[in-house]
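One protein chain is absent from this view; the other protein chains keep their places.
Lettered A, B and C in written order, each chain numbered from 1.
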Amino acid sequence: MTLTILAFAQARDAFGFAERVVACAAEDTPRIVLQRVAPGVSLEHLRVALDCEYVTWDTPIGAAAELAIIPPVSGG
Amino acid sequence: MTLTILAFAQARDAFGFAERVVACAAEDTPRIVLQRVAPGVSLEHLRVALDCEYVTWDTPIGAAAELAIIPPVSGG
Amino acid sequence: MDITIEFTPAPIVMPPAHLPSREIGAALEFHGIVRELENGSALAGLHYEAHEKMARRRLEQHLAELATLYPCVAIHCIHRLGWVPVGEASLYIRILSAHRGEGIALLAATVDRLKQDVPIWKMTQPSPPAP
Partner (left out) sequence: MDITIEFTPAPIVMPPAHLPSREIGAALEFHGIVRELENGSALAGLHYEAHEKMARRRLEQHLAELATLYPCVAIHCIHRLGWVPVGEASLYIRILSAHRGEGIALLAATVDRLKQDVPIWKMTQPSPPAP
C-alpha cells in the first residue's frame, strides 16, 4: 500500500519535502515510516495525523492514505 | 436656592413628573427634598444623583443644581 | 485609551473602520440587538431613555477604570435612544487592542457595567410611533 506524507511549515524544512509518496504496511506506525524516510530527523515537538485525525506516533497506519506531520500550530 | 428634580422611567410614573423645580436649602438631603415634594412615595429600589454623580439619600444637597431620581437601570 | 461615547435616536450605523496604528492585533465589534421575546411576551420593540449627560459621564468613569484593568487602544460605544424595533441594535461597541484577551475582557466588563450602573432604561411603553 502507498501512503502520502505531508510536511507543513517548519516540518517541511526539517524533512526537506512538502509531500512524498511511500510504500508501507498496515502495521507500520508513523514513527517507523518517518524513521525510514528521514532517519535522524527528530519528532520532538511534532504531532502527527492520519487522514486528518491526530494520532500518536505509535498508532498503526492501517488503511490510512495520508500522514500529515504537524509542527506547533500558530494560526489566528 | 433652587433645585431641578429629574425623574426617569418608573420613577417618573411613581412621582408623577419628569421634571420639577423646587426651592431647597444647602443642608437639605435628597430624602428630605423628595419627602417634601412627594410624601409617601417610596425610595426603595431607587438611587439618587446630584449633578450627575451618585450620592446617598442623606448627602446634603450643597450647591448642586440637579437631583436625578434613578430607578434600576436596564440599558444595553 | 481613546474613548468615544455617542447617543443617537437614529438607527446605529457602524462607524468607518480605521486602525490608528500598526500595533492593533484585534478588532472586536458587538451589536446588542432587541429581541422579540422579553420576559415571555412578544414585543415589537423597546423604548430606551437615558439621563444622557450622566450616562455619558458614568460610562466614561467606568471606562477610565476598566482601561487600567484591560488596557486597549480604543473603545467606541453607541447607544440608541427612543424606539428601537426588534432586530435592530440598541447598543454598538467597537474595541481595538493589541491582543484579543484585553479586548474581549474589556467588552464583557463594559457591557456588564453599562447594564448595572449607567442611567439608561428600556421600557415596553410608550408604544411605537404610528407609521
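The rule we apply is simple: contacts are C-beta pairs under 8 Å (C-beta built on N, C-alpha and C of every residue); 3 or more make two chains touch, one makes a residue touch a chain.
Fair warning: this is a prediction, and the values are worked out from it, not measured in the lab.
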Next on the checklist: So there's a chain missing from this view; which of the remaining chains does it actually touch?
Outcome noted: A, C
Item to check | Of C:D2, C:E23 or C:E65, the residue in touch with the unshown chain | outcome: C:E23
Checklist entry - Taking the full complex into account, what residues of chain C touch the chain not shown? => result 19, 22-37, 86-87, 89, 98, 100, 104, 107-108, 111
Item to check | Positions on chain A where the hidden chain makes contact | outcome: 6, 8-10, 49, 52-54, 68, 70-71, 73-76
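Here, only the chains that are shown with their structure count from here on.
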Checklist entry - Between chain A and chain C, what's the gap in Å when you average each chain's C-alpha atoms? => result 49
Item to check | Euclidean distance of C-alpha centroids - chain B vs chain C, Å | outcome: 26
Checklist entry - If you average the Cα atoms of chain A and of chain B to get two centres, how far apart are those centres in Å? => result 72
Checklist outcome for this item: Residue ranges of chain B touching at least 2 other chains are none
Checklist entry - Which chain C residues sit where two or more other chains touch them? => result none
